[in-house]
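Take this structure first; my questions come after.
Missing here is one protein chain; the remaining ones are kept as they sit in the complex.
Up next, chain A:
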Amino acid sequence: MALWVEKHRPLTLDKLTFHHGLTEHLKQLAGSGDLPHLLVYGPTGAGKRTRIAAVLREIYGPGAEKVKVSQRVFETPSRRKLEINLISSSYHIEVNPSDAGIYDRVIIQDLIKEIAQTQQVATSSARKFKVVVIHEADALTRDAQHALRRTMEKYMSNMRVILCSTATGKIISPVQSRCLLVRVAAPTSEELVDVMGQVAKKEGISLPPAYARKLADGSKRNLHRALLMLEAAYVQQYPFAESQDVVLPEWELYIKDIATAALNEQTPAKLMAVRKQLYEVLTHCIPPTTVLRTIAMHLIDLVPELLKPEIAHQAALYEQRLQAGQKAIVHLEAFIAKFMSVYKRHRMEVD
């Protein structure tokens, strides 16, 4: 078997370990024989996908787990060919339209309409409807969301949509109002410790609670990451020692270095050096928003109390501009330059 995080993923609703209240609700929903459209949202590593898969299994039985990957070619109005990976069982289909960039509307229209217009033929299946799972729904363009909204109503009789996203902010309100909103919160540290303990038990290793707590804190309430951390730590050193370091991802440390560098010296030359590092991070496919947030969080930790609101304000401003902009590097550098200016003025006032 593969990584622990895959191996010990619960497959049914009964085996889910936390958010028991939510699990009860989902069970009732799935058991009722009908399902509204769902919008499942919550931070990464909280278990959205796991819950969606478990709900599907609850509805359709084990058949929903027999999934296969297929490739479909879509043609945009400008005659460009798009290849999209679809994951489908005989009851549902999963698609990640963000693969298609700005052409996601085409996928929504073509694919979903096609599915919606065919009825479930297999009489053996208890349900009349198929389910379309749309991952990363917050990356959908406005056009695609508007395309979705009519489809969701029109084909309600034989199709349900499950949207999966990190936040509801980017889903247009007409789509939100057509869905039942399901919030999957990030697990608390206690829950993480609990899950890690169970995994450790299944793997037959002993995990001291103190170290588990340390891992849970380092994972930022992300279960996926916590389990990867646990496995990495196990490979690195076992038996665990209380003093053993929690390994943070390399890119995170690198970004923290950038923040520290900006804090130590505020000159054009330093900004130049920082830019080089920022380019390096972006080359590693780390999303620019993540970079900006990590830098801002680290800076807020380090600067004096007085400056914290200002930094947070600037970070929010530049994150917004970053998302509207074209070249991420300009906005990241602008944020650093702004920070340097604010911080330098503050230091001169203090001196």
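Here is the rule we go by: contacts are C-beta pairs under 8 Å (C-beta built on N, C-alpha and C of every residue); 3 or more make two chains touch, one makes a residue touch a chain; residues count from 1.
Note that contacts and distances are computed from a predicted model.
Per UniProt, the protein behind the absent chain is "P-loop containing nucleoside triphosphate hydrolase protein"; the candidates were "P-loop containing nucleoside triphosphate hydrolase protein", "Trafficking protein particle complex subunit", "CASP-like protein" or "Elongator complex protein 6". Taking the complete complex into account, A:D245 is the one of A:E75, A:E153, A:E190 or A:D245 that touches the chain left out. The residue touching the chain not shown here, chosen from A:R49, A:R72, A:R127 or A:H146, is A:R49. Among the residues A:P62, A:P209 or A:P287, only A:P287 touches the chain that is left out of the figure. Summarising the interface, chain A meets the missing chain with residues 1-3, 6, 9, 44-45, 49, 53, 65, 67-69, 87, 94, 96, 98, 135-136, 222, 224-225, 228-229, 231-232, 235-236, 238, 245, 247, 249-251, 253-254, 257, 266, 268-269, 271-272, 275, 279-287, 290, 318, 321, 324-327, 329-331, 333-335, 337-338, 340-342, 344-345, 348.
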